[in-house]
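What you see is the complex with one protein chain gone and the rest in place.
The first chain written gets the first letter, and so on, giving A, B, C and D; residue counts start at 1 in each chain.
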Amino acid sequence: MKKVIVLLLLAAFGYYLAATFFYIDFGISHFTNGVRDYYLAHTVNGLSVANTVTSIVVSFRGFDTLGEVTVLFLAASALGSILYKRRHKYEERVVLFPSSRIVQAGSKLLFPAIILLGVYVFIHGHLSPGGGFQGGTIIATGFLLMLLAYQDYHVSHNILSIVESMAGILFVTFGLLGFIGGGTFLENFLPVGELGDLFSGGVVPIIYILVGFKVGAELTGVIYTVLNEKDI
Amino acid sequence: MDNSLQYLEIGFYGSAIILILVGLYGALMKKSLIKIVIGLSIIDAGLHLLMISIGYIKNGTAPIFSGEDFVVAGNMVDPVVQALVLTAIVIGFGVTAVALSLVIRLYRHHGTLKIDEIKNLKW
Amino acid sequence: MEMIHLILIIFLGGAVLTYFAGKVNDILRDALFILSILVPAILFFTNVNPESYIDLSIAGFNMKWGITHFGWIFSLIVLGLGVIVSFYAVSFMKGRDKVGSFYFNFILSIGAMLGILLSQDFVSFFIFWEIMTWSSYLMVVYNGNQVQKIGIKYFVFSAVGAYAMLMAIVITHSITGSFLITDLIAVFPQLSNQMHILIPILFLIGFGVKSAMMPLHVWAPGAYSNTPMAYTSVFSGALSKMGVYGMVLIMITLISHIPEGHWFREVIAWMGAFTAVLGTLWAVAQDDAKKLLAYSSVAQLGYIITGVAIGTELAMLSALFLSILHALFKGTLFMAVGAIEKQTGTSNFTEVSGLIRKMPWTFLASLMAIIALAGIPPLGGFVGKWMLYESLINSNHYILVIMIFFSSTAAFLYCYKFLFGFFLGQEEKEWAHVKEAPALMVVPMIILAAGTFILGAYPGLILSPIDAGMQAIGFEATQGHYWEMSVILNQWGDQVVLQPIVYAIFAIFLFFFLFLFFKSRKNTRYVTTKDISSSGEVPLEHENLTFSQNFFQPFLRAVEPVMRRQIDKYYNEFGRGLEAIFDFGRRIYTGNGQTYAIYVIIFVIILLFFKNNLFG
Amino acid sequence: MVGSPVLFIAIPLLAAFIIPLLGMIWKESVRILPGLVLVYLLTLSINLLGYVLDNGPIIEIIAGWTPPWGINLVFSAFSGFLVTLMLFLGLLVWIYSYRFKRNVDFEPAKKYFILLMMLITGSVGIVLTGDIFNQFVFIEIVGISAYALTAFYTGRDSAEASFKYLIMGSLSAGFLLLAIVILYSQLGTLNMADIARNIHTVKPVYKITALIFFIVGLGIEAEMFPLNGWAPDVYSQAPGPVGAAFAGIVVKSGVYAIIRIVYTIFDIEGAFDFLVIIGLITLLFAETAAIKQIRMKRMLAYSSIGQMGLVLVAFGIGTEAGVFAALFLMFNHAIIKSLLFYAGSYLVFNSKEKYINDVSGLGKSMPITSFLFALGAFAIVGLPPFAGFWSKLYFLIAAADSGMIMIIALILIVSIVEIVYYFRVVNKIYFSKKEAHVVPQRPTFNALFSMIVLGLIVIIIGFFPDLITGILHDASRDLMDKTDYINNVLSITH
Partner (left out) sequence: MIGAAIYAILSKDILYAVIATGVISLILSGLFYLLQAPDVALTEAAIGVALTTIIFIITIRNTVRFEDEHDKKEHIKTIEK
């Protein structure tokens, strides 16, 4: 009975969604003077950033990004708070699957490469696809690999938390520096440099690097917390 | 690639909406808490696909200036929705992580994952 | 600072100070209590002139404070009764706990009542009205007996009334753009027909609740009897008069363009008469003095409402006269019951008897109050009732006269029961140790009882200010000719003739009382009140008709069909029905998170489906 | 001007990132720092509010991009008033829970304070921001903090409540995203003022669908019926001060968001009537459910939902007087409901099941707490001379001026229901026999302090409503003036 009702409801909902979105023609822009064109024009001229997505994420809508890393930070805190037990030492981890020596050796080999890739991705975020989030998640997957391969592999919670906090503090500080230097929060107060250079785009790469560190540390922390959650 | 996209026009919207509906079905009908969370994350996936599809422009290029002189390409897909989706994905991950930790807590407390049996609070 | 502000601030500050003084010293507290009623009362009567107003603005509302001539009459009741009862209360409350909060509420409710009389705009009127309501509510639940039943009932009915009034007030404001009472009166004739009915009815509900009008009276018996007796005097004597005040002020002025004999007035008059009859019948059936007096209050207010509703000069005159008189004698009676309860620990007729020898002064006060209540000449009740009968006959309401007369006669039954049950009959050993109440309790009673006597002898004393007040709200001036309006006053001429008769009769009473008092000192054979067996024949329970128990059984059996239809029952049924609906409503919150999620989708679908109706 | 609105977001974020570091060195700092931040922000917002009332709204642009290209914060009389109110309540929550968490370990305590601060910051952000997607981000910040805070106590059924909230919250986020993407696809902008300026060009089908999705998404936060299933559970399971924070802060931001959408962004008249209808339904269901509750906090929660329904009705009137009444109602509800939550959670402190019956006879042993609870109950049912009366009066006047007589009658009837269940509790506290197994709990000094502050406000506003009406008038005028908002935001230069 319930199933039928829900299916009917979903059918109706699907109908309305389709009725709304199918009239928004695919592949055509529907607005003439939106913010998009301004962004596309100013990302090169104003910011000397090649990747428009990066310039939007870090500069035009940098405030969202600040909120977003806060969400991640809060999620990490929330996880710690929700799963908190009066047991301070993490002795054993969940063993998802026993890993063979080959896997372990491979992981060890891959780990620096992955970290390097992550770092590359977020350092070149303003020039090529990728950036802080992507690089951060890649770094986190690297740590994940190590954590899975070696059961006795530990990441220091303190170091994670220091990295995370420092990155966050620096992010806000850069924002406030912009506030002092340029008059608005997160304002680009550094010279934008030459388009295409590694050191271009003013604060954009710096902030994206900070985001990368922060996201990497947070995601690693989240996974580490959950992995250490052994109850059964 | 362009040709393939021609007849996928409706396909992107359609599959996005179907993903949303399937996810909703999971969230509304499945008894297992984990299934509900899976449903929610499928809804998210559908939404992200929908957003990206809306920003797509036919024959557009990725919104990244490249080449030697970084000319402004006339036809780029909408970078704004991509930025939004980027944010939304990360937020979605945070919510999923919290949800799963709650699932673990609930399992500890109730010894079950069936949402029907977890209703101490009512009326 | 304006004197009115000062008076109200003294009330408020006095209430708070008294409460906290109780934490320090009892005597200080008692003194502060009396002072914080006495001082404003003196200030009020010496410094506040009727018909002089002050304007003030609070929160964007224009307010006007000041007292009309008409309100001044009621201020006599409120402050006079308040001051006298405050002395009684000090003695009454001695040795009880939570005295501080009692005093707090007492002062606050007196202050709020004065505030009602002072406010000439609806906002401050309503504010004081609500303060009065909740402070009296705290008195009702003060004892902690049946708070959930009686207290909630009182407050719910009060709130229904208050909100009906509030609704009328805001509707008025939306029409006139002002809260001043005078503005409403000025604009009222131009309103639509719909408003002509709606506004008076809403006000009527509001004031009808407080004055315990017929279908809205169910809170009254419980609330009156559950309150500490020291406060019940004020409650029944003054607080319920606020309903009458409002009714006179609003109803009569609002519907003054509705001719006499208009159906609206008729309905209210009939409701008043029914209140009087049923209240009396219920009063007769009570075994508890508090309940008896409570129902009696309901009945007495019925007379007053009828008088107000008829709305002729004479009827109004009688209604207001009865209001003041009711404050006097009901105040006395409640205080007397309080005294008895304090001395014996019970207020049940079936348990107490023969107190005349123990508590002679209480008896004297009760006797005079009862006479006034029953409307026996020469005390005030006679004058008031006679005027009421006359006005009813003059306006051709013969059936109402019969009803009122019936109620008035039936009142003898409970009057007698009250007197006999407590004071007459054999003295039982159980009550041998009982002593007269302390002087502080007796003197206020005697003063009030003397008041009824004086009003009987000199009705003109109070009738002339009432007349002035009625002129102020637009009645034709009787110009001191109120004597001529009433047969009784006309024939008996004026005070000169009346006085000797009154004094003579009163002397006879006093003599009779003293005779009884001394005669009773002799030893008599001891028989309990309930022992009516004779010749070895022991009566069965249902035949055991003594004065204090089952005495009116035959009478009650006769009126049983009326008695059985307690309106309470319908309200209770209604309440239960509502609760069932509420219970159904909350089942929506099933506790299943998924169900809530389904609600979301249902909601979305509904909105999408009706989007053109809702947002189009 | 002494500061910038952006500091309302930046400073708490900075503090939130610093706390873990500082906590390694000096443990007490995790308790103190949030308080200092809140104190600073409160003084800042009071200063800014004074400035705004004299000089018009402050539009703060971020990253140097003027609207509609960058994100902007709007500190106007309306949003500034709400921000000040939220920060004040937030500060009281912090004071209340400063010692309350003594018995809790360091780690959870640290997280508690971080999350609490971010809950407040997120709500402030929702109110301040002038960008719909940014609002969505702040809603998520509030959401995650709220889930975690709800599930703070491990012993109770708190995870269950939190999970229900999370399901609803995720759906809400989904609908918000849908709405945002529909608007974006039509207008190509995310800035509220820009959308508001161009909304008339959007085809009705998109406009209405977007509005519906917004209403549903935000209605979940604002406890709109039937989207409020999570609310009673969350209120009753969250720690006492957090429940107060939900009622006083989080829900306010949800209502704000709806109001912004309906009043400023969209130009659909029907939305006002819709608010009246849905508010009434919310009020009816919540109050009737409240009267049947046997648990203290659930009763308060349903009552809170009902009050929010009333606020929605008041906003739905659509006149300036209605907005004024709604703001007054919100203010009173925030103050009084916080007071009730604080006092109520101490009254049932040692009772395991938190039954209302367990408060019987506590008037003697917990005089101040009981008095404050009674004060709150008197005030919230609208008895003069307490604060709640004025808002109710203004509301009724506004409704009557718009000719909603039947609605007035309905609301007054519901108020009687409210009276019944509040007075039942007050009677129990003062006039019933004490339950033997209940041990009274003396409130800590901090808790008492915040309760007394709230109680004083209730009394003072009751006697001198003029203290608040001036600013409320400014705020309501500010909300009503849509073109002014658009012009102010879009004409700002860097």
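Keep this in mind: contacts are C-beta pairs under 8 Å (C-beta built on N, C-alpha and C of every residue); 3 or more make two chains touch, one makes a residue touch a chain.
If you're wondering where the values come from, they're calculated on a predicted model, not measured in any experiment.
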{"item": "In the full complex, displayed partners of the excluded chain", "value": "A, B"}
{"item": "Which residue of A:A140, A:L160 or A:A217 touches the chain not shown here", "value": "A:A140"}
{"item": "Residue numbers in subunit B that touch the chain omitted from display", "value": "1, 5, 12, 15, 18-19, 22-23, 25-26, 30-32, 34-35, 37-39, 41-42, 45, 48-49, 52-53, 55-56, 60-64, 76-77, 82, 85-86, 89-90, 93, 96-97, 100, 103-104, 107, 113-114"}
{"item": "Chain not shown, touching residues in subunit A", "value": "51, 53-54, 94, 96, 121, 129-131, 133-134, 137-138, 140-141, 144, 148, 219, 222-223, 226-227, 229-232"}
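Methods note: only the chains that are shown with their structure count from here on.
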{"item": "Distance between the centres, which are taken as Cα means, of subunit C and subunit B, whole angstrom", "value": "70"}
{"item": "Subunit A and subunit B: spacing of chain centres that average the CA atoms, whole Å", "value": "16"}
{"item": "Multi-chain contact residues (two or more partners), subunit A", "value": "6, 10, 13, 16-17, 24, 29, 34-36, 39, 61, 64, 67-68, 71, 74-75, 78, 82"}
{"item": "Per-residue overlap in subunit C, given as positions that touch at least 2 other chains", "value": "586, 589-591, 593-594, 597-598, 601-602, 604, 608"}
{"item": "Touching residues on subunit C, where the partner in the complex is subunit D", "value": "58-60, 123, 126-127, 130-131, 133-134, 137, 141-144, 147-148, 151-152, 155-156, 159-160, 163-164, 166-167, 170-171, 173-174, 579, 581-583, 585-586, 588-591, 593-597, 599-600, 602-604, 607-608, 611-612, 614-616"}
{"item": "Residues of subunit B that touch subunit D when the two form their complex", "value": "20, 27, 33, 36, 40, 43-44, 47, 50-51, 54, 80-81, 84, 87-88, 91, 94-95, 98-99, 102-103, 105-106, 109-110, 118-121, 123"}
{"item": "Footprint of subunit B on subunit A - complex, ascending", "value": "2-3, 6-7, 10, 13-14, 17-18, 21-22, 24, 26-29, 34-36, 39-41, 43-44, 50-53, 56-57, 61, 64-65, 67-68, 71-72, 74-75, 78-79, 82-83, 128-129, 133, 195-196, 215, 219, 222, 226, 229, 231"}
